[in-house]
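Moving on, here comes chain A:
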Amino acid sequence: MVILEIKNIDVYYGDLQVINNLSLSIEEGGITSIVGANGAGKSTLMNCILGAIKPKRGKINFNGQDITSQKTFEIVERGISLVPEGRGLFPFLTVEENLILGAISKHAKSKTRENLDRVYSLFPRLKERSKQRAGSLSGGEQQMCSIGRALIAEPKVILLDEPSLGLAPIMVKTVMDTIEQLAMNGYTIILVEQNVMTSLGISKKGYVLQEGRVVMEGSGAALLANDELRKSYLGV
Partner candidate 1 sequence: MGQIIISGILLGGIYAIVSYGLTLIFGVIRVINFAHGSLLMVGMFMAYYLSKGMNLNIYLMMLIVVPLMFILGVLIQKYLLSKVINEPDMQLFVTFGLLLLFENVMLAVTKGEFFSLDMNMGTIPIGSLVLDWGRLINLVAAIVLAILLLLFLNHTKIGWAIRAVSQNRYAAGIIGLRVERLYILAFGLGSACIGIAAVLLTPIYTIFPHVGFNFVIVSFAVVILGGLGSIPGALAGGMIIGLLESLSGYLIAPELNQIVWYLLFLLVLFFRPAGLFGIAGSEEGGVK
Partner candidate 2 sequence: MGKIQRNVLILLLIATIFIVGCSNSASSDSDSQEIIKIGVIQPFSGPNAQAGEETYKGNELAVENINTNGGLLGKKVKLIKADATNAQEAISEAERLITKEKVDIITGTYVSGVAYPATQIANKYGVLYWETNASAPNITQQGFNNVIRIGQYGVPMATVAVNSIKDVVAPALGKSLTELKVVIVHEQSIYGTSIGEIEEEELKKLGAKVKRIPYDAASADLSSVVNLSKNENPDIWLRTGYVNDGALLFKQARDIGWKPPVIMGQADDNAYLLEALGDKGMEGILSISYPSYDMNEKYAPGIKDYLDSYRNKYGSEPKIPQTLVSYGGTEILFDLIKEAKSTDANKIREAALKMDVKIGGTYPTGYGVKLDPKTLDNTRAFPVLTQWKNGEIKTIYPPEAVGTDAKIELPLRGW
């Protein structure tokens, strides 16, 4: 079943068009990767799905309902969460305060405690540091905190924007394992990565973006096998 459908959207920053007639459809469950070079419009697409930027044309449907003109908090309420590029934590709030703020939607609010415990059991490290300021955590811990904050909103779909950026290789692996585990727990994951190899490796489907357009799509394995892609993104 298609959970998120993007139809022919155009997005502008001022006069600059960053997304050009782009369409995607995301199946429920599993990981979908979106890869592409810097400036291909990946982060813009994420922000656009979340309603932080409005497309000039086109439509976004979630669970069969049009969410194009909805505001971010309504979209979050419906069950889409974003783990933004650079984690987007509140550095001078404690880890716990950061996490609890994630439970902003009505249905998540009543289950805050329960979800908090789930996040802590998923990331025991966070529990140890729950009273520390988020800004004092290491990069990997911050990424966990950011993912935890997204989880606590009880999303159906989680968007991850460059979760491995700036992390030590060992942490990259931990984060990727976590993402796979989330997918197994039934979350629909949309993963934006420059780390093409790793992300396509764990994805059931992938899209390649270039200058705001989808230039290639297919299963993760098929894309990884594609010569052109390997040439341009993996330098092989």
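By definition in this document, contacts are C-beta pairs under 8 Å (C-beta built on N, C-alpha and C of every residue); 3 or more make two chains touch, one makes a residue touch a chain; residues count from 1.
As a selection rule, all candidates are chains of the complex that A comes from, given by their letters.
Nothing here was measured: the structure is a model prediction, and the numbers come from that model.
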item	value
Which of 1 or 2 touches chain A - same complex, any copy	1
Chain A residues within the candidate 1 interface of the complex	47, 50, 52, 71-73, 76-77, 81-82, 84, 88-93, 97-98, 100-102, 104-105, 133, 135, 149-150, 153
